[in-house]
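Written out below as structure tokens is the structure these notes cover.
Rest of the complex left out; these chains stay put.
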């Protein structure tokens, strides 16, 4: 069961409201790198977590923190929209600079939300919950969580570059810090479970005879006219400790030509296909 | 520039066509764990790759392989639909077992695609390209690629469990093998770049003074009435080698109450909000 405290997790101040920055901040709310995604991803992973209850608790605890990040970002968007013009034409007629600023806003902050945050990204595209990745396999899910936090920190760092507002920079430096930790938090679970060598390949519970292992350790070079790239992936012991990497430089197709023959009577193809 | 060979990468045989399994295979084509997603993800990452050209080549080469996986799966779906009834009512009137089988099909395989694969998942939901994650940051992208391949191998392993068709099992064991390799291929790039300690936190190019590092290494326990979960994430040296982990057991909000005051004249709130 969730509860709510009336104060924000961290102070959110805006010195100079900027409606364009409000639009950019939306990416951190409703973008695929954003906080709705991680909050919901950890929440659904927690609800489906089986095995060590500590991991379920970590997931739910962090989902709860991410909800608080949405709350801060929502406030940051609203503060940046303070003072935005409510009448477009009058302002823009007067001044091309204002016009340009308005051109960079999300017009739905004026038309639809009444100067408040929306669950959309920086293009105004609504977040869709298919981005909540939760497989029930803790190895797959942790890697996905690291990826989500990495994307989140890339975004927060880029947003930091796009503002010179002191309050916003301070707030973003906090989000950057929490993303630093959360990347490592999820990797630390992999450590707890024995590290990559134990966890790979994911799922590590697939029986050996379900896998055509002769195809499990080579890099397949599909490039036609170029030396294949060599590196750690094409030589040396495999990261899962089960084999050695190699390379297939000039792969030949092993399968058949996929002809389907004629269409069946009654399938409503054209007559000429039958 | 792409080219095409007329044969499949690996043989695809179906001993006993099964329209229900055709529906399940769709998840491996058009699901978020599926092959359209990885083909397009690696393709877009390759088109935006900056830095070491070997990584761009790996991305493009693997994108090309994944396109060939779509092709095999598309053929597998069509083969499983061979012999599906084209007239629902007649068959189902005769036999509850057939009726049940039909109940488990995707009806659009009959109505919309003419007994062929579609770019949709096992629920018939079309794949949408927002699932192509490509940030321009090679660390974030590699973690996301590992996650995608982990999800893919979980799916292929579950599909393996759902069929007893010998041809399908052989085909899926090949996909499982390639997912084993691709998980490690992307992690091997992290190794080439110096390993996790060098790569974390992602992005490793964010200047130190953009981060409130006093908030970067603690687990925040938001659980109200429960001992916080302890583990590798709450103690010991950080995985990025920059600090030590700790825990905040009873976090207090650091921020303000986010009151927005009154609505502005002209914002078309209700009068009572002004």
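Going in written order, the chains are labelled A and B, and every chain counts its residues from 1.
Here is the rule we go by: a contact is a pair of C-beta atoms (placed from the backbone, for glycine too) under 8 Å apart; a residue touches a chain by one contact, two chains touch by 3 or more.
All values reported here derive from a predicted model rather than from experimental measurement.
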Identical protein chains in the complete assembly, only 2 of which are shown: 6
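Keep in mind that, in the parts below, only the chains that are shown with their structure count from here on.
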Interchain centroid distance [CA atoms averaged], chain A/chain B, Å: 11
Residues of chain B touching chain A in the complex: 3, 5-12, 32-33, 53-55, 57-58, 60-62, 64-65, 68, 71-72, 75, 78, 86-87, 114-115, 125, 128, 130-131, 133, 135-137, 139-140, 143-144, 146-147, 150-151, 153-154, 157, 160, 169-170, 172-174, 176-181, 183-185, 187-189, 191-192, 196, 200-203, 206, 210-224, 226, 228-233, 238-240, 245, 251, 253-258, 260, 263-264, 266-269
